[in-house]
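Every protein chain except one is present and positioned as in the full complex.
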Amino acid sequence: MLAFILFLGLLLLYVVIAVYAERKVSAFVQDRIGPTEVGYKGLGQTVADLLKLIQKEDIVPSAADKKLFLIAPIVIFTSIFAGFAVLPLSPDLVGSKVSVGVLYLITIISMDVIGLIMAGWGSNNKFSLYGAVRSVSQILSYEIPLTLSILCVVMISQTLDLQEISFQQGIWANHYESENSITNYLFGIKYFGIDITQAGGILSWNIFRMPLLFFAYIIFFIASLAESNRAPFDIPEAESELVAGYHTEYSGFRWALFMLAEYGMMLLVAFLGVILFLGGWNTPFPNIGEVKLAAWTSGAPGTIAGNLWGAFWLIGKTILVIFLQMMVRWTYPRLRVDQLMYLCWKVLTPAALLLVFLSGIWRLLMV
Amino acid sequence: MTKGANNTYFGNIREGFSSLMKGLFLTLKHFVDARFRRKPIPVFDKDYFKYDKGIVTLEYPHEAIPVPDNGRYRLHNEIDDCIVCDLCAKICPVNCIEIDVIKSTEEIGKTSDGTTKRLYAARFDIDMAKCCYCGLCTTVCPTECLTMTKTYDYSEYDIRNMVYHFSDLTPAQAEEKKKLFEEQQKQKAKVEVDKNKGNVEDSALKDKPATEGEVKKPVFKPVIKPVIPKKSPDQDQDKKE
Amino acid sequence: MSFTAYIFYFFAFMTIVSAIFILTTRNVLYAAFALLGTFLGVSALYVFAGADFLAMAQIMIYIGGVLILILFGIMLTNRIAEHQYLVSSSRNSFFAVTGGVTLFGVLIIAILKANFTSLLWIQEAQKKASVNSTMEKIGENLMTDFVFPFEVAAVILMAALMGAAFIASQVVKK
Partner (left out) sequence: MNFKLFIYNSTFNMIPLEHFLFVAAALFTLGVVIVITKRNVIVVLMGIELILNAANINLVAFSQYDSALMRGNMFALFVIVIAAAEAAVALAIILQVYHYFKTANIDEINELKG
């Protein structure tokens, strides 16, 4: 229950801040100022927007399929918020320690698609339907490189439990309740025999435990942008051609739910990427001999310090990833549909398959 | 689908990757440069062209680039200097100046450059919503009472407020002046009738139509003639045929 | 009954109500969205039966794959212009319902008569409760005892996908 309330609060707070941050980032990239009027440096802008949205009339078009139209935003938001249930925020704080956490997060994305079709069809609007169909084809296609890149991590860490994956990537590797003890070698190659289990830090992150996972992370990052319908993969809601895609007809609070779901998805994939590849809640500083940077900047699991440090590092890394997502959005132009499919099927999927193969070999070297 | 470098699969990927990184670093540079800001300095400042990075937006109502003193924006009429000659209203291409004239019974006064004022302006309205800022009215103005000022931000909630009234007469005063003039005209007409009866001609009344009818020839009239290239003789012949 | 049991009955209820809705509604699209409820409910039942991996596979394949295929199928096979869109009428209602009720009765009686809990292997299993996830066991099984069906399933999937793409891409004229 604690995790539920924490994550709901975190999500709402994040959306308020992220919308403001996105506007400021876009402004700075384009040599503008961004919101300035509401509050100090425009900090109250999102709150003002939200208050406006809540007051607005909840319009249902008369030609729309009323039931689907009304349910769709709830389905989308629920499915995305459900994804936060398995994210380990700190060594002890996780909604539910399911042993199939990674798989569960991938299924959440397919749930999202149903909501999008509902919204697109229910609106009875050609732009909405086009947006929904595009969105579905895009999400389903990019699910394959996404899943394959996640599979690389799963092969290396030999578990689907996100908390266990987090534990493996730091100095507390052997503090998890799993039966087998773990020894991390530098770059995951046992042959050199450099034991870095006690060094931890950035060296034991998955992208260092198996350097090829860095490329897997790039694939994951690109695919996750497509999954959350963000530029340059925002053809489902391309303003210049489809007005707003599947949420063209929505207004007021339901539209706010769509926005919440979109930003929630951003946060979810950023969290997932950080946990799978960038060490989760582990500190980036390694222990170097007597200079125990890793031990100083993180606490033992089970203590309050451990939880606070864990949450701090995880959220810090996630914010960096989200900043990167925003920079990408304001840098690149939107892809065409055929370019989108080319990138997915001809570039990312073969590359991800190759990485899965190499990860298998690497795993054989590691153990 | 056309591919990039060398038209190969891997060349395409390499080019895509390098150009993506380049783009990302470009925007990142702009993001980092957002520490700097352009100062609201006028164009005649020597540092004007030095601010070539950072935020360029000005928060307009709070800060603005100063306008040069000879900025040509809102029209202003110094009604004390105006002789109500109606030239500005005539030349205005969009008819935004409307003037109602009342003749006065005697000389009203002098403008600051010494021209005698003989006409009252019952109405001198400039509709700034119509104005096209061509500045023709200010050029024709003989007393230079109509000028363009450097005020440029004068939007209104009601478009009727965009009509500027420059007349210094109240309607009551205007009515009074009008009556006075009509009174005088009646007086004059009476005098004329009396004179006609006595076969005495008022020289002033007789001369006026004559002078008005006589068109003065301008001494020099500059005309820009289009330069027509001289045609070759055979072309002329062709035309004739 | 504990809180967990209530959750179980909630999901069981959801499964069956969604299925009944599919039966009663005339709108094909509503039926498809009701199928979402059924699949979700069935997946929850899997969790209660201790099959966590299968529950996830159920959502991923049925909702992420089959249901979306069905939705696209509905959108592509309904003439919207002729006002009969998305409507599916029923036939044989009387016989079907009678037969269905009979079938259900027979099944219920069979289940009650069978008295599964008296079976030896079930009683033995009830004594030693397992705490492990099914994940590892399924992985092992797929690579050892079930490697042949696994490979066959892979071939069938491949053939089915290629076949589906081939069939759907052909142009047929009457």
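General remarks:
Order of writing sets the labels: A, B and C. Residues in every chain begin at 1.
We adopt the following convention: contacts are C-beta pairs under 8 Å (C-beta built on N, C-alpha and C of every residue); 3 or more make two chains touch, one makes a residue touch a chain.
Here the structure is a predicted model, which means the values were calculated and not measured.
By the touch definition given at the top, chain C reaches the unshown chain through residues 2, 4-5, 8-9, 12, 15-16, 19-20, 22-23, 28, 31-32, 35, 38-39, 42, 45-54, 57-58, 61-62, 65-66, 69-70, 72-74, 76-79, 88-93, 95-97, 99-101, 103-104, 107-108, 111-112, 116-117, 121-122, 125-126, 129-134, 137-138, 141-142, 145-146, 149, 153, 156-157, 160-161, 163-165, 167-168, 170-172, 174.
Note that only the chains that are shown with their structure count from here on.
For this pair, chain A with chain B, the centres built from the Cα atoms lie 59 Å apart. Computed from the mean C-alpha positions, the centre of chain A lies at a distance of 29 Å from the centre of chain C. Across the interface of their complex, chain C is touched by residues 65, 67-68, 98-100, 103-104, 106-107, 109-111, 113-114, 117-118, 121, 136, 140, 143, 160 of chain A. Every residue of chain A that touches chain B in the complex is listed here, in rising order: 25, 27-33, 36, 327-328, 330-332, 338-339, 342, 346-347.
By the touch criterion stated above, chain B contacts chain A in their complex at residues 1, 9, 13, 20, 23-24, 26-28, 30-31, 33-34, 54-57, 59.
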